[in-house]
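Here the complex is missing one protein chain, while the rest keep their positions.
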């Protein structure tokens, strides 16, 4: 099955359920961003979660579920940066990037925030002015750079 | 004063204080990311905050404080994306961008998260496995797209 | 429905009405640029405006109106900059950009012109030489950069 | 004289006058954007205006005035697009570009807005919600594409 | 009608006429480059010229003529620069560009050659060595940069 | 000697002569564009022309003349395309490029206009409306593509 | 006929002949690279050569021969540089480019190797180690830059 | 201290030791690639390793060691891809990338090879033909994508 | 046959065999990466290996085997770098590239690792912490740069 066709059918199943990503998230115990990634075939559906998703999306067929359990090829449209909502996220990351990096260094050490052991959610909060605010949380495991000690590199070929 | 020279002196003032961005943040009531932005001349120091920052950074001279109160020209190094910690943030934003956009649409409406009325912090939490996790929070005001009604556009020239 | 097909039908409805964007704008109380954006699916049709647009464009079918009420994915063709009329606008923005930024700083403060709470119109005026002039007005809300005070960031995780 | 040195001295003359671009504009009868362009050596100072500018900026020396009367090499920094205030202008132009082009076609004909016979100003208005709004006006002469008739092309070589 | 289909039919009409662009140009009183632009839908056919073009190209149908009278969306293929004949033109423009700009400044003033009020032809001449030479003539109206005087900017909003 | 220093001194020699490129061109029998290229070290000064140029530019020293007789490394600033006068030339070339190529094919054959055996001048003419027009002439030798016949390729290695 | 379809049929004609490019080259008296260019519609088939090519490729139909006699639009796939065999050629050209340019200057003068009056072949030779070597020969006419003398520029408009 | 100056001094210390990266690696128990990264300030020197490195590089001063213990800003020169040795590595990664990704998926699951918990060495082996071969080993921890379960995301804000 | 169709059928043959790339590799004596390259038509199937592959993949038809024996056009999707697993490989290569290059120089001489006489495998090992690790091995012949001695260049044309 072509990815585009799969995604089209997944979105149709969601549309006929009448539920939002956040509602499906609440029903399945996943973050709302992860649900959206699953329905765009950018995340792998795990066996234990499949029944919950089928319960939330009754039109999800068995063949679609099988398709969703394959490891996806992850990508995005090269023009996506044009989208104003996406651009502002990118702007924040690029403008604050060096500061964030230095704070990680100070508060954790020489390492990074994993983007693989990672959670992301979009939430709505009320600001001090009573207005709606979008809160996007990036929560990734801290990964320290390994010091590359030869004795711990079990794969190393024996030099001649 | 050249920006590079200002930033060099600001970082020296921080170094001689022996404090981290998060510690200065705690003393000044600002987010740690915002403190780091101030010290890279990527944010404007506000009059009420200047005394708090001078208290936190005793070597901050008056001329530097005046410099910090100018609206900055915001930018970042074009090679910044090479930095692995920054790349992973960018990766998350670009890969999850379309999902985040659609969830904002569903849960708020046709609009965006402001990157101007915006807060950002880096925090350390303990994950369910007891390991450190980096939490980066983006908190921006929800801005709905205006419907462009002529009568509300006070600036419009009168057509001849 | 595919976006391209929707747009094709929207333009056909406009063509059969025999009206220009400016005429539809006058009938619906919208700016002419906003009308054109609506018909290219780059803006969301609001419920109160739908009847006015259907009155202006009699061939606009119900399914098209429903389609137009979805939040759009905003984008433009990467070659658009080749178009001479668009290039000149871009040239003006890029060449005058730093000056405009500095004037905003002086006359308003450290902030930007919103491109979301924003109006745009194209108007025809007669110059002092009696010749036609194109006037493009960008009118956006002034957004000051927030000072990121921790106590006002309601979303912030509690540090451990 | 190096351009960078000239601009540095021009900005110093402005700083010592204590005037904003808009104030200098009011004194000299120029638009505020044009004043800023003059002081960044992106526009040519005209002989009749030189005395007015010297009156407005007392520290403007004769050699600087002579320098300002040379036709400038126009350019901008390639990273300028990173600046959030400039980006939003660019975003508006690129996203609305096709609509603006089509409205020019409908209301004027097959032509463009000149970026040479052109005025630009930044103004502050109060919106219907009582909040400040930035108004950027682009006002350029309408230039219709010529039909290229051979007899009107006086430069054409005679074919052998 | 799709642009590609229109262009295909226009080129077929030319092919069946057995005439070159230069021959059609001679019959219609247009430059040869302009004729070629018309047949690639990169210029607008004017009402007075339509009969001449139909006379020159008997297979040109009425619907094609109507299509040709619409203002075109101007563009070119991004790979066009690969074409050796086009590359050499571009090379000449880029390498001689700064010199041409300075000569315009010296001989005309601070302004540009319009690319809108513009003529272009390709001609064959015999060089002093008796060999064929390609002569490409660019003939554009000189446009001086306007000095942006506020009183002449009729569109300017009234500052509050 | 550094190229930048050479060019600086060449321009100083021109400035002190008080002559324009076109005036130097008239005195030396060269095109004005070629004179400007010589003074930017983008063309090689030929021995017979050196005395004429020294007559036209009295401050031209012997060492500069020797420098000008070296074959130059040809290049241009990557931001040059931002200059509006240069952009419009580029726009004309890219938009008309395919048409020009096809007319060369029809009127000359499968070949190109040489950019090496090439003349370029900038001239001022009066248009039919009495206004000044910039005429840029590109005049290059027609070079037909060779048919690559083995027997005419004297360099070819003998296959084993 | 679409170019892609023409090329597909040309390659089919070659395949059914069972001959390599080098074999067809030997039969037709052309270089092997030129034969390959002809069959990818990147060179123009000349009338005298058409019978030889038809003799070499019996399945070459008359309509294909007519198509091959049109001046081609020359281009290549933008991803071609990814191909390792092509990359290494490009690497050699870019790394050795400045040296090659300077040797041409020293041994010929201020000029270039034409890529139009040009021959290219791929040959197999045995190296001093007895191993096969690929020899690619570029053989182009030396083209000296013309000194642009006004009197030799027959196309130049008469200045007013 | 400027990074460039630090690296210059680090390389000088290595040069005066007369040791290769592989020899220093053997003395310090690190991989050779890691040693080279340390001396280019692309990895952080750990406290336990500092004495070993000082033993291996006697000219390493205390201030350099302190500098080496800071978390580095990681980057590389944008032209690095031009280097033939680096290009071939990049070529291998890009051409084999999709295959490597699919094998990881099949043999490990939906995840990646960490580039942070990561070892890299360059080794010399003798091939079956008796010739030297370069072996580059990339050894990174397998990181499975987390399923983003809300209850495990301890950082998530409480929806209102 | 179109490449995409061939690859689709090759992947179908693999899917129906139920075997992983590593399993097919074990049966055919090839590396797992090479098997994956073969099935994406990025490597040439050799005659001796064809029977082994047909034994491993019973649905591999004769026509597919013939197709696989043609030298492929090697390429990859320009967006492939977006894939996180591929990006991390690329990151490692680019960040460690200069170090790897210098170690090759020190330990082998002035040369490179061939990407043509080259082996690549993906292996699973257990790290010292007992966790799975991905090991990617690049094993290429060392190629020293030749000193270009004229007498050893058998192809050189005789200078006149």
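Each chain carries a letter (A, B, C, D, E, F, G, H and I) given by its place in the written order, and its residues are counted from 1.
The definition used in the following text is that a residue touches a chain if its C-beta (ideal position, glycine included) is under 8 Å from a C-beta of that chain, and two chains touch if they have at least 3 such contacts.
Quick caveat: nothing in here was measured; it's all calculated off a predicted structure.
Student: May I ask which residue of G:8, G:70 or G:95 touches the chain that does not appear here?
Tutor: G:95
Student: Have a look at G:46, G:133 or G:149 and name the one touching the chain we're not showing.
Tutor: Going through G:46, G:133 or G:149 one by one, G:133 is the residue touching the chain not shown.
Student: Using the document's contact rule, name the residues of chain I that touch the chain not shown here.
Tutor: So the residues of chain I touching the missing chain come out as 25, 29-31, 33-34, 43-44, 46, 49, 71-73, 98, 101, 105, 109-112, 114, 116-121, 123-126, 135, 137, 139, 143-157, 159-160.
Student: Residues of chain H in contact with the chain that isn't shown?
Tutor: Against the missing chain, chain H presents residues 79, 82-84, 123, 125-128, 133, 135, 137.
Student: Since one chain isn't shown, list which residues of chain G touch it in the complete complex.
Tutor: So the residues of chain G touching the missing chain come out as 20-22, 32-33, 36-37, 40, 42, 74, 76-77, 80-81, 83-86, 88-104, 106-108, 111-115, 118, 120, 122, 124-125, 127, 131-142.
Just so it is clear, only the chains that are shown with their structure count from here on.
Student: Centroid of chain C to centroid of chain G, CA atoms only: how many Å?
Tutor: 49
Student: If you look at chain A, which of its residues touch at least two other chains?
Tutor: 33, 73-74, 76, 82-84, 91, 94-95, 98, 101, 111-112, 114-116, 118, 120, 123-127, 133, 135, 137, 139, 152, 154-155, 157
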